[in-house]
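All protein chains of the complex are present and in place, except for one that has been dropped.
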Amino acid sequence: MTQTKKVLLLTRHAPYGGSLARAAVDAALAAAAFEQAPSLLFMGDAVLQLVSDQDASAVGTRSHGRVLESLPLYDIDQVFVDQTALLEYGLTSHDLAIDVILLDDPAMRQMLADHDHILSF
Amino acid sequence: MPLHTLNATPNQSAFAQCLRMLGPQDALLLLGDGVYGAIKDTEAAKALQNSGAELYILEPDARASGLEKRLAECFKPLDYDGFVELSERFPSQQAWY
Amino acid sequence: MNYALLVLASPASGLSNLSALRFAEAALARGHKIHRVFFLDQGTSSGLATSVYPQGEADPVALWAELGERHNLDLVLCISSALKRGLLDASEAARYERQAQTLHPAFSLGGLGLLVEATAEVDRLLTFGGPS
């Protein structure tokens, strides 16, 4: 499949309270596996998906943060994060499992405008 | 410039996030629980209006709410044909729910 | 124009699943093509043949199936979301050694690659999500 469209995956949910966070990362990995490089934007509660040192072994599910650490192996090197949401939870980029690019609201609005399709999880 | 569809009440985080991302060149369609953001003289409706976006409300969902007569006039009622027409005009959609 | 729909909303909760269906009907009526409807996460229950909806309420499974058959739509459920929710066709029932086939024949099971393919193919992609 040749890449013809710019796709933004926008995820807004916390990692373990529902299944949408996982659906988002699965969609990202699938897109990468088919050589469609999607942009990934973590907004609102989704910043909690990125926290490092997650250990979900005792709750019977996979550790979401560790799966996200594999994104560079799928050549997804640019991960964008809602700066305001990170701040609201008292977190900084040092608390996160992977390198991210922090965006303010105007930059996020620009991202939304710059893509052909937005998949919203 | 995206078409935003909002399916969350003003008390849900999706509402605030939508508001942060809504710009004057965008359109907003309220549907499902989103229709409660259009009640006249509420902070929510005023905030949506202040975004400068084109404002629409899905008519069947507004009718279900029982509040149709209390909705601010700046939200233009649309049926599904109108919804599709909006999607033709705006190249992408962002769904808030 | 060529459309794809991503349906995340459960058919058993809220208005959004049926909203996607009404949108699809209206898009077809306006002469558009629907390349694929991809059901993911809670949306996959749209293909559950054994679900029973009360009389006097819309039956989303029957309505999707009817629309799909009438317009020859590609209605695809994400296979891993579907399996978790007990939606199996004959081959998955055999593979996982389960007794029942529960997938409505108007739908098929497929990988996320089919969603990815749709994003590359279509002019418009709309997501129908929630409530979460």
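Descriptive notes on the structure:
Each chain carries a letter (A, B and C) given by its place in the written order, and its residues are counted from 1.
Keep this in mind: contacts are C-beta pairs under 8 Å (C-beta built on N, C-alpha and C of every residue); 3 or more make two chains touch, one makes a residue touch a chain.
The rule is short, and it goes like this: contacts and distances are computed from a predicted model.
Going by its UniProt record, the hidden chain of the complex is named "Sulfurtransferase" among "Protocatechuate 3,4-dioxygenase", "Sulfurtransferase", "Amino acid ABC transporter permease" or "Cytochrome o ubiquinol oxidase operon protein cyoD". Contacts of the undisplayed chain with visible chains (whole complex): A, C.
Touching the missing chain, out of A:V67, A:A85 or A:L112, is residue A:V67.
Check C:V37, C:I79, C:A106 or C:A120 against the missing chain and you find that the one touching it is C:I79.
Annotation for chain C: contacts to the undisplayed chain at residues 78-81, 83, 94-97, 111-113. By the touch definition given at the top, chain A reaches the unshown chain through residues 26, 29-30, 32-33, 56, 62-63, 66-67, 69-70, 73-75.
Here is the rule we go by: only the chains that are shown with their structure count from here on.
The pair with more inter-chain C-beta contacts, choosing from A-B and A-C, is A-C.
Chain A and chain C have centres, each the mean of its CA atoms, that are 25 Å apart.
Contact of a single residue of chain C with at least two other chains is seen at positions 125, 127, 129, 132.
Contacts with at least two other chains are made by residues 14, 91-93, 95, 97 of chain B. Of all residues in chain B, those touching chain C in their complex are 5, 7-8, 14, 31-33, 58, 60-61, 64, 79-81, 83-85, 87-88, 91-93, 95, 97.
The touching residues of chain C, when paired with chain B in their complex, are 1, 3, 9, 14-16, 19, 22-23, 25-27, 29-30, 32, 124-132. Listing the residues of chain A that touch chain C in their complex gives 1-5, 7, 13, 18-20, 23, 26-27, 30-31, 33-34, 36, 117-121.
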